Structures are given as structure tokens and as C-alpha cells.
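With one protein chain withheld, the remaining protein chains of the complex are depicted in position.
Labels for the chains are A and B, by order of writing; each one numbers its residues from 1.
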Amino acid sequence: MASAVQYREIEGRSGGFYLLLIVLGTFIAAGLGAAWAMEHQGHVITGMTNRIVWGTPHVFAVFLIVAASGALNVASVASVFGRELYKPLARLSGLLAVALLAGGLAVLVLDLGRPDRLIVAMTHYNFKSIFAWNIFLYTGFFAVVALYLWTMFERRMNGYTARAGVLAFLWRLVLTTGTGSIFGFLVAREPYDSALLAPLFIVMSFAFGTAAFVLVLMAACRWSGRPLGDELLARLGNLLGIFVAAVLYFVAVHRLTNLYVARQLEFERFLLVDGGLYTALFWIGQVLVGGIVPLVLVFAVRSRAALAAAAGCVIAGGFAQLYVIIIGGQAFPQQIFPGKDVSSSFFDGVVASYAPSLPEVALGMGGVGLALALTVVGLKVLPFLPTKA
Amino acid sequence: MTRVAAGILIVLLAFPGQAEAPKFKIERGEACVAPVAEMRRDHMKMLFHQRDRTMREGIRATRFSLKGCVDCHASTKTGSVLGEEGFCSSCHAYASVKIDCFECHTPLRQAGVASRP
Partner (left out) sequence: MNPERRHLLGLAAAAVLAPGLRLVELAQARSPEEAASALRRWGLLIDVEKCSDCDACVTACHEENGVTGHGRPATDAQWIRKASLRDRATGHVQTMPLMCQHCEHPPCVDVCPTGASFKRADGIVLVDKHTCIGCRYCVMACPFGARSFIHEPVTGQKPDVPRGKGTVESCTLCVHRVDRGQIPACAEACSQAMVFGDLNDSSSEIHRRLKSEPSTQLRADLALNTGVRYQHL
């Protein structure tokens, strides 16, 4: 009979630990400072404009939220699909999911034009809006994962872990569908307006979440001196590879279908050929670095270092993909008058220019810092990490 | 140690900051649209209710309009309900309650406008 898995808090007393917290704390402070400046002086201090209303903070926030949903995947594979090998990692998976979501939501809320009206947002609902549903889905996710974690921590509740896991798994599928639908429901914009965006976001969440999980797991074990098995990492690498391939598939189907539709040709030409930065980010960032390179690293090279590099590439590629989706999608001019060249004082008919500004990057990095800080503090305070994995 | 701390705290709390009542002038009109006690207690409820009626339903009764309030209560010196001797700001500063209305609404009295819906 296999010995029971032992979990223990990390020691968290070394100089390195405190240095890590100081670095993360600096990012958080910078993010808060940026939010304060934006709130007082208005969004004019950022690079966002009336043509590009969602910018770098939203790229970070959506990445964190999508990765949060996917980070729970390892726990789901353990509890819902019964893979024993992953069970020791389920607690860390839950912690990371909650931490990443908290970071993403913090960025989103602090970027609002009126963040002081959060209470209004939580008391006035228009249920035709997917945003309104997302408020419930996101806050509910915290509750569901907390419940799930409790069934894992409390020995008398261990019998309910599988059921809690199923609830968490279904909840995050709905949540990620909701996140993709934010864009999918935008009927008026050619880059969006597609039912394909919801399942695309689901597979993106699998890829980004697994990549984030792999990196956090490897770092946590390395820095707390806990062994991490080759077989486990190899299996995680395979999972990552499959999810990356799935993302490439959905992107390919989306692009190929659009190329078939005459009305979408102008956007596809912009994205695939002459969109400048956005074309480069698509082919080099998203497809090459975020897709092909990780596949090669995971399935051909197959070493621990290769896995870590692959995870890093998936994350970088993920940011590129979201930059193209969110910002590139807005930069492309709205097609109000088909067949006509348009110009106006409100920048109709031209590709909008945008460059990330310091407050936006600081706010986004603040969210990342918050997510990682919550993970680090969680690991120190409660036994999330197995003594060996 | 805790007794010393408690002692210091009590001494500090015995000297509150600004203890005087807010100064404001009511320079116009005989009476407000409702009795003073009711206005003091319920003006926010009235404002919330009326703003939804105006915004959502288009009911623009002049008696309860914000323009009407400002027209009557704005300082004759500054023409505003905010700032020095501002009617709204003096009580709100004392009570430490941030006023949100004038982020969007003008706090200045405008000639000939209050009577128009």
C-alpha cells in the first residue's frame, strides 16, 4: 500500500524568501501607485484612447484570469479524472488558481473609470450582459475553490473531494466560456463576433494555466529543497504539449474560416500580412514562440530545462496572443461603411495607434506580483506543497 | 506597557481635531422644499430617488431638481455650493463624507436656468 502523501508548509525564513517577497511587494506597490494616479488624473496618463479603450492592463488581467481557470486543471485531473499521480499537487493547483484570479481581478477593478463604484457594480445587475454574469462566476470561483481546498485539507471531508472537484471543474468551464464570450458577443467587430472564442479561451486556459503551474511547481520545489519526480514532470509536459496543440488548432480553424468569408478578408489581411506589430506578434509571438517552440521542446527535447523553457514560451506566447486579440482587435478600424474609405476627426477608417504606457504596465505587473505573493504567502502559512512530488 | 499605551491613546483622543459645527450660510429663499430636519436626514434619499426619476423616466419636476438646490444654496460670494463657505461642502467636510455629485454636475449657480426644467 502506498504511503500517504505528506504536506508541509515551506519554511520561509531564508534571505531568498524575504527578497522574493520584497520584489513582489515592489511590483504590488508600483501597481497601486499607478492605479492611484490613474484614478486621480484620469486615463489620459495612460496610452489608452477612445479607439483603444482596453489596453495593457486588460491583456494582463485576461491572461491572469484565463490562467487561473487553467491552473486548477491539475487538481481536476486528479479529483475528476482520478489520476493518482497528480493528487499530491491538487492543493497547490487550487492555491495558484485562486491567487491568479485575485491578481487578475485586482487589475481589472483598479483600471475601471470609477473604481470607487465597485459597490454599485455588485448591487446593480443587467443580466443580459456577460460581464454581470462574470461577476458572479469570478466571485463564486473563489468560494468553490475554497470549498474544494477545504475538502482536501480537512481529513473528515476527504470523501467529498471528488464531488467538490467536479463542481470546481464545471464552474471553471462556465467561467472561461464567460470570459471568451466577453469578446465573442461583440457582434459589431470583425475580429470578435465569433462563437469560436469561448472554446478557444477554454483551451488557452488549459495551456496558460498548466504552464504557470509547471513554473510555480518547479520553483517551489527547487527553492524549498523538495524532490520533484521526472515522471510527473514528463506527464505535465505532455499535457502542456497537447493543450498548446489544441490552441493552435482553434486559431487555425478561426483564421481559415475567416479567410473564406469575403467580409472578413480585410481583417485577416491586417492580422496575417500587413498589420505591422500585430502581424509580428501573431506569427512570431503567438504561433512560433507560443506554439511551435513549446511543442518541439516538450515532445522532442524532453528535458526538465526544456519543460521550464516551454512553459515560459507558452506564457510569453499567451501574452502575445492576448495583445493581438484585445489590442489588435481594437486597432483594426470598425467597418461601418463597407466598400468605402473613411476618414474623420475620431480616427475612423485608420488603424489606431497605441503603445503601452508605464502606468498600464505597472498596474498589470502589480497584478502578477499580487498573484505570486499570495501563492508564496499561502505556501508558507498552510501545507499546500507535498514533501515530495 | 499596555497601560502606558492605553493612557497615551486616551490623552490623544481627548483632543479631537475640528470640533466646531460646520459654518454655512443660507442666503436665499424662505424655506427649503421640505422641513429642515427632514432635509438633513433624508436629502440623500430624495436625491437618489429623484435622480432615477429624471434619468430613467424623464420626469423633470423643477421643485426637486438639483439645479434648483444649487440655485438657492450657492454662496452669493463664490456662486458655488463647494469650496469656501460652500453649502454642501461645509457639512460634508465636517462629516467626512465625500460628495460624488459634483464630479459630473456643475456646482455653480447659473442665471435663469433653475426655473427651466
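In this text, a residue touches a chain if its C-beta (ideal position, glycine included) is under 8 Å from a C-beta of that chain, and two chains touch if they have at least 3 such contacts.
Fair warning: this is a prediction, and the values are worked out from it, not measured in the lab.
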Of A:13, A:128 or A:155, the residue that touches the missing chain is A:128
Using the document's contact rule, name the residues of subunit B that touch the chain not shown here. 51-53, 55-62, 67, 70, 103-106, 108, 110, 113, 116-117
What residue numbers in subunit A mark contact with the hidden partner chain? 39, 41-44, 48-51, 53-54, 112-115, 117-118, 120-121, 124-126, 128-132, 135, 182, 185-189, 330, 334, 336-337, 339-349
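Just so we're on the same page, only the chains that are shown with their structure count from here on.
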Suppose each chain is reduced to the average of its Cα coordinates; what separation in Å results between subunit A and subunit B? 45
